[in-house]
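Every protein chain except one is present and positioned as in the full complex.
So, subunit A:
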Amino acid sequence: MIKFLLNGILRDKSRSVLPVIIVSIGVMLTVLLSGYMAGVFGDVVTQSAKFDTGHVKIMSKAYAENIDQLPNDLALLGINEVIAPLQEAYPDMDWVKRIKFGGLLDVLDEEGESKGQGPVTGMSFEIYSGNDSELKRMNFEDALVEGSIPAAKNEALLGVKFADQLGLKLGDEMTFIGSTMNGSMAFTVFKLVGTVRFGTAVMDEGAMIIDVADAQHLLDMENGTSEILGYLDNDVYDEEATLEISKVFNARYADSKDEFAPIMIPLKKQGELEELITLADSMSALLIAIFIFAMSIVLWNTGLLAGLRRYKEFGIRLSLGETKGHIYKTFIGEAILIGIIGSIIGTIIGLIGIYYLQEVGIDISSMMDQIDAGFMMPSVMRGKVTPNLFYIGFIPGLFAMVLGNMLSGMGIYKRQTASLMKELEV
C-alpha cells in the first residue's frame, strides 16, 4: 500500500509538486529566520560578553543594584581575596578587572587655553598591567586605526570619531576631569597614543580606553575595582556553567548583610541581556507558530483541491471496500511523506543560506548609526548554523502539512457510499 501511495505521489505531479513547494518555502524561511536570529543574538551575546558583561560579573551588591549609574564609590576593595580563590577553583577561567567611569575630557591648545571639551565614557582593561588575555579578547590591535596600544602609565586610546571631534592627534595631551571613588576631584593628564574603531557608536564616538591600573590610580581605587569579569575556558560561553558557578559563589555570601559583599551575576541575568535572550526564545517560538498557522491554511486549501481532484479515486476505493477511516489515514500518510520531502528540501536550502550569512554576512553599519540600542549591537549581521536548524524546519513543515490535510481530508467522511454509482457514472 505504501509503495502504491508513493507511486501516486511521484507520478501525479499535481498531487505533490505544489504542496512540496509550499512546505519547502515555509521550512526554508523558518530555517533562514531561525539561523539569522541565532546569528544575531549569538553576536549580541558575544559582543556583550566581551565589552560589558563577561560570562560572569562580580560586583559589590550595592554596585550591582545601581549599575546603570556606574557608582564607583561602591566598588569592591581588597579584590585579591576575591580573585585568588576563584582562580584556584576554576583554573581554566580568566578573571579580569574592569572599571568604567564617566567624566569630562578637556583639550588644551598650544597656549594652554581650552580648545575643546566633551563628556567621555572611560573604560579600562588590563592592557599592560595584566597578562595578554584581554588584548586577545578585545582585539585592540585590529581595532587600531592609528598609533599603538598603551604600554606605559597614563597612555590612552580614543574612539576614532571622538578624537576627530576633539581635534586630537597622536601624541596630544588631554585632561580627564572627574571624581574619585571617595568623591574628591580626579584630574589627570593622558597622552593619546592611538585611535580605535570597534564599529559601535558607544565606543567610537565617546570612549577613552586606558589601563585598569591607571584607572585605579585615577579613581583612588588601589587594590579595588568596580567589576571583575570572568571568562570560561577559551572564551567559549556555556550558559549552564555560568549559572552553576554563580550559584556556588553567591552561596558563600548569601547570609552577608554587608552591602559591599561581592555578588556574581551570570551573563544571562545581566540587565537587558536577560530580556533579550528570553525575547529571542519566544520570537523563535512565535515565528514557528506563525509559519504553522499560515502554511496550514494554504495547505488546507491545496488539500481541498487535491481532494476534489481525487474525488473519483476515493469513490472507487470506497466501492472496493476500503473504509473511510483507512482512506483518511492514507491521505494523512501521504501528507506526512510530502511534509518530510518538503522539509528536507527547505532545510537544505535554508542551511545553505545561513551558511552564507555565517561566512559572509550582511553589513548593516549604516543602519546602526540611526539606532540607539541599549546593548552592544554588532554592525555586521550574521547567521549561525546551529544544530537545531537541522530539525527546526520540520516542526512547521510536518505540522502544517498534516494539520492542513487533516482538515481538508475530513471531506472523505462526508462521502455517501449510496451515491457512489451516480458519482462514478460520469
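As a convention for this text, a residue touches a chain if its C-beta (ideal position, glycine included) is under 8 Å from a C-beta of that chain, and two chains touch if they have at least 3 such contacts; residues count from 1.
Going forward, contacts and distances are computed from a predicted model.
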{"item": "Record-based protein name (UniProt) of the chain missing from this complex, from \"ABC transporter ATP-binding protein\", \"2-oxoacid:ferredoxin oxidoreductase subunit beta\", \"Bidirectional hydrogenase complex protein HoxU\" or \"Heterodisulfide reductase subunit B\"", "value": "\"ABC transporter ATP-binding protein\""}
{"item": "Residue of A:Asp68, A:Glu110, A:Asp255 or A:Glu425 touching the missing chain in the full complex", "value": "A:Glu425"}
{"item": "Contact residue for the chain not shown (choose from A:Asn182, A:Ser256, A:Thr278 or A:Thr323)", "value": "A:Thr323"}
{"item": "In subunit A, positions touching the absent partner", "value": "1, 4, 7-8, 11-12, 312-313, 315-326, 417-418, 420-422, 424-426"}
